[in-house]
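Reviewing the structure listed below.
Every protein chain except one is present and positioned as in the full complex.
Entry: chain A
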Amino acid sequence: MSSVLQIRDLTLGYRDLTLFRGLDMDIEAGSTLAVLGANGAGKSTFVKMLLGLLNPLSGNLHWPQGKPREIGYLAQMTEFDRRFPIRVRDLAAMGAWRGFGLRSGLNAEARKCVDKALEEVGVLDIADRPLHTLSGGQLQRALFARVIMQDAPLILLDEPFAAVDQSTEAHLLTIIRRWREEGRAVVLVVHDLSSVLDHCSHALLLGGQEATYGAVNEVLTPDRLVAQGYLSESQASWMFRDSAARLEVADV
C-alpha cells in the first residue's frame, strides 16, 4: 500500500508545552486512522498540523505523491454557523469552490456532481432548504457532501459523529468505507471507544506526552489506555471485562 504521508520523529506542541515527541508513522492510501486521546492530548493540534495550519516543533513530513492540492476536512459541528443564509446545495458546492473560479457560476457538470454528492449522503430531497431549517444529522450529512465535493486523497474528520443519531452514523460510515475502497486515506478523530473503531485499520493514541501508533488492536489495549491517561484503571477493567473473561477461558 502506498503512503499518502510519511511522518518522521515528529514533536508537536506549543512554545511552552510539548504534547508528544518522536512520532513515526505512515498514513497509507486506503486506510482509516482513528486518533484518540484525553482532552488536551493534542488530537485537534495533530489535525491542524496535517492541514498545514500549524508547524510541528520538530520532525519531518514527507508527501511521497506530492502535497495534495486539497485535503478533505470536516471540523467539529460546534464551530459552524447554522444561521448562515445559504441552501444545502450551496454548502455542498463550497467543497469545490476553488475549482469554480472567483466569478463564474456552476456549469451543468458541476451541478450534476453536487446532486450526486447530496444523493449519496441522503439529502438531495432537501437540497434547496436553507441551513437553519436542518436538524443536526441533516447538517452533518450536508457537510459530508461538501467533503465528497473536495475529492481529496486525504480526508480529516474531527469527531464527525458527536451530534448525530445512530442511523445517520451508520449511513456516514458506509461513505467512509467507500472512500477507503477508492484508495483515499481517512483520519478520524474520535472521542470515545465506540463501534466506530471497528471501521478503522490503524489507531494513534495521544496522551502522557506520548504518541502510540499501530494497528487498532495493538494500540488500544487496557494497559496502554491507562498508561497514556485515556482511561482510569477501574474504567479499563470495566470496559475490557468481556475480553478479560475470554482470555481466562482461553487459558483454561
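Note that a contact is a pair of C-beta atoms (placed from the backbone, for glycine too) under 8 Å apart; a residue touches a chain by one contact, two chains touch by 3 or more; residues count from 1.
Just so it is clear, contacts and distances are computed from a predicted model.
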item	value
Record-based protein name (UniProt) of the chain missing from this complex, from "Sarcosine oxidase subunit delta", "PadR family transcriptional regulator", "histidine kinase" or "Manganese transport system membrane protein MntB"	"Manganese transport system membrane protein MntB"
Residue of A:112, A:132 or A:241 touching the missing chain in the full complex	A:132
Omitted-chain contact residue, chosen from A:21, A:87, A:116 or A:171	A:87
Absent chain, residues of chain A that touch it	51-53, 71, 73, 75, 79-81, 84-87, 91, 94, 97-98, 100, 102-103, 129-130, 132-135, 146
